[in-house]
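With one protein chain withheld, the remaining protein chains of the complex are depicted in position.
Note that the chains are named A and B in the order they appear, and that numbering of residues resets to 1 at the start of each chain.
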Amino acid sequence: MQLITCPHCGPRAQAEFEFDRAVESVLALDATEAEAVARLYRRENPKGWSWELWRHSAGCGVFLKLHRHTVTHEIAEVSLLDAAP
Amino acid sequence: MKRYSSLGLLTAGLTGHTSWPRAWRDPTPKTRYDIVIIGGGGHGLATAYNLAKRHGLRNIAVLEKGWIGGGNTGRNTTIVRSNYRLPQMQDLMEFSLKLWETMTDELNYNVMFSQRGAIFLGHSDSDMTKLAERGDAMLARGLDAELLSRDQVAKMIPVLDMSRDARFPIEGGLNQPRGGSARHDAVAWGYARAADALGVDIIQNCGVTGFSIRGGKVEGVETTRGTIGADRVGICVAGHSGQVAGLAGVKLPVESQLLQAFVTEPIKPMIDTVIMSQSVHCYISQSDKGEVVLGGDPDNYPTYSQRGVPMRLEQVAGEAIALIPALSKLRMLRSWAGTTDMSFDGAPILDELPVEGLYLSGGWCYGGFKATPGSGWLFADHLATGEAHPVAKPFALDRFERGATVDEAGAGPKARDR
Partner (left out) sequence: MTGSRTHQGGIIDRNKTISFTFDGKRYQGHPGDTLASALLAQGVVLFGRSFKYHRPRGVMSAGVEEPNALVGVGTGGRYEPNTRATDLFIYEGLVAESQNRWPSLSFDLGAVIGLFGRFVPAGFYYKAFLGKPGLWKFYEYFIRRAAGLGQPPVEPDPDSYEHRAAFCDVLVVGAGPAGLAAALSASALGERVMLVEQDLVLGGGLIRDADSMEGLPAQAWITKALATLTERGVRILNRTTAIGYWDHDLLTLAQKLVEPGQAPEDGQAAQRLWRVRAKKVVLATGALERPLPFAGNDKPGVMLAQAVRTYVNRFGLTPGAKAVIATCTDDAYKTAFALADAGCEIVAILDSRSESPSEIVKAAVARFKVRFDTQILEAAGGPGGLTGITAEAGGQKLQLSCDLVAASGGFSPVAHLHMQAGGTLSWDEANGAFAPKTSRQNQVTVGAASGVDEANTSASGLTPPKAVDTKHSFVDFQNDVTLADIDLAWQEGYRSVEHVKRYTTLGMATDQGKTSNIVGLARLAALEGRPVPHVGLTTFRPPYTPTTLGLLAGHATGKHLAVIRRPPLFDLHTEQNPLWLPSGYWMRPRAYPRNAETLHAAALREARTVRQGVGWVDVSTLGKFEVAGPDAAAFLERVCATTVAKLAVGRGRYSFMLREDGIVMDDGTVWRIGPERYLLTSSTGGADRMSHHLAYVRQVLAPEMRVAIANVQEHWTGIAVAGPKAKTLLAQLAPDLDIPRHMSVARSQIAGVPVLILAASYSGERAFEIYAAGKDIVPVWQAIATQGTDHGGCAYGLEALEILRIEKGHVVVGGEIDGRTTPHDLGLDRMLNPKATYVGAPALQRPDLQSSAGRLRMVGLESETPIPEGSMLVSSIPGTPQGHVTGAGQRILEDGYVALAFLRDGSERLGEHLVAWSPSRGAKAPVSVVDPVFYDHEGARYRD
C-alpha cells in the first residue's frame, strides 16, 4: 500500500485516496468531439512514469497531481493543481 | 502427437513413463511466418491452434516473452460462464462456452472443464429483479439459466449463511448450470501441444521490441531473438496490449490495472459450485485440489506491478466469510495478482488496428479466461479471412469513436469505475 504525501495533510496511506484518472485523459470543457474521443479513448497507459490525478477523498478532498511509476510505485512528485490543465 | 488416454497412461506406467514425448517443441524462430501471434497465453495459443486447425495455415509462430501461460492465463480464478446481460456479451461468451464443452476432447488434453454451475446470489428484491432480467435475457437468447428461490439456494449451497438478519441476506440466485471452472494451466498447455502438433512454432523467451511497418502495413516484428517477418501479426498480450500496440504507434482505450486473488489451504469438498454475488463483490469456488479460490474487485489504479494492496485481499476475505461463515478458520495459502487490460466499456477489442495487417485481441478486462476458446476461434477467423466474424463485430475498435460501446456494467469511460 502506497504512502502518498498530501500537501495539505502530510503522508497518508493509499487507502485514504482514490485514483481518478491519467492526466492525459482530462477533457477540457470546451473540447471538440474529436478531442473527446482522443482524450477519453486513446491512451498512453504508460508502463513506467505516469502523470495521474488522485484525490484525497477520505481526507481533505483535494485533487492531486502525482508523478508515479506504474511498475515500482515510486512517487516522485505530489502537487496541488495550480491551474486548469 | 502421441495421443493421451487412460489406457496409454497405464501402459506407460509399466515402462516408467519414459515414452512420453515433449508436449511441444522448442523451435528456433524462422526468419518469416505467414502469421505471427504475439503472446503465448491461452488466447494467443488458441488463436494459433485455430489458424492451423480450421484455416489450414501451417507457417505460424507464437512469440512468448516468458513462458507460455505465464500471464493472466495462469493468474485468474478459472471461472467459465456466459451469464451476461447484454446480447453482444452473451453471444461472445456463449460462443466460447460451447467450445469449452468439447475442448478436452478436441485437444486430447484434460483441461478439467467442470460444469458445476455458476450462481449469482441476490440479496434483495431489487437484486432478484435484476437477476430475473438477466435470466430472461439469457433464456430468451437460448442460453441456460435458472432463477433460484432462497430455499433452492440453501439446498444447493448448504454452507451459506441464510439467516434473515445477515447484512446482505440471501434472497435467491440465478444459476447457469453449464457454467463452471477449468484448470487454467492445462488450457495453455493443451492448446500449445495441439498447435505444435499442427506445425505451429511456439517460441518462448522471445520478447517483441518493435514492429517493421512500411507504408502503413506491418511487415514483421523485432524481437529479442531477431527480426521475424510476417504478413499479419496478432497481438494477444492481456495487460500489456497498450504497450505492444504502442510499439506500432497505436493508442488504445485501455488502462492496465491489477486484480488480486487467493486460495486457501486445501480441504475436503466444501463448495460445489461457483458462487458470485450482486451486492457482495466476491466470487468463490473450490478447486479439484481442494483449495477454495477467492477473488473480488480489482485494485482500481494503473499498475503493471502485479503487486496490490493488502486491504483488497482483506476485503474479499470479509465478504467471503459473510457469505460462508465456516470459511473463517481456513487460511489464505497463496495470493497472486494479474495485470488486466481494463477497456473503457468493459468489453474486449477484437479488430484490425489502424496499421494494416496488425490485429488486436485485447481489453478483456478481468474476464478473459472464460473467453479463451471463443477468442481464439474468432481472432483466427479475423486474421485468416481479414473479416470479423459476426459474433466479433460488436467489439470493433471504432465503437468508441462511434459511440457504440458495449457497456455491460453501465460504468462509462473510466476504468477506475469498473
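Quick note on the criterion: a residue touches a chain if its C-beta (ideal position, glycine included) is under 8 Å from a C-beta of that chain, and two chains touch if they have at least 3 such contacts.
Keep in mind that what you see is a predicted model, and the values were worked out from it rather than measured.
Student: Based on the whole assembly, the unshown chain contacts which displayed chains?
Tutor: A, B
Student: Which is it among B:151, B:265 or B:387 that touches the chain not included here?
Tutor: Once the missing chain is taken into account, the touching residue is B:265.
Student: Using the touch definition up top, pick the residue from A:6, A:22, A:37 or A:66 that touches the left-out chain.
Tutor: Checking the options A:6, A:22, A:37 or A:66, the one contacting the hidden chain is A:37.
Student: Which candidate, B:92, B:327, B:342 or B:384, sits in contact with the chain we can't see?
Tutor: B:327
Student: Name, in rising order, the residues on chain A that touch the hidden chain in the full complex.
Tutor: Looking at chain A, the ones touching the missing chain are residues 1-3, 13-14, 18, 20, 26-29, 31-33, 35-37, 40, 53, 55, 57, 61-63, 72-73, 81, 83-85.
Student: Could I get the residues of chain B that touch the absent chain, sorted low to high?
Tutor: Against the missing chain, chain B presents residues 4-6, 8-10, 13-14, 16-18, 20-26, 66-70, 74, 87, 101-102, 104-105, 108-110, 112-116, 123-126, 129-130, 132-133, 135-141, 145-147, 159, 161, 165-168, 174, 183, 185-186, 189-190, 204, 264-270, 280, 286, 288-290, 307, 309-310, 313-315, 317-322, 325-337, 399, 401-405, 407, 409-413.
Just so it is clear, only the chains that are shown with their structure count from here on.
Student: Which chain A residues qualify as touching chain B in the complex?
Tutor: 1-2, 14-15, 18-22, 37, 40-45, 47, 50, 52, 54, 70-73
Student: In the complex of these two chains, what residues of chain B are touching chain A?
Tutor: Going through chain B, the ones touching chain A are 240, 242-243, 246, 251-256, 300-305, 307, 309-311, 344, 400-401, 413-414, 416.
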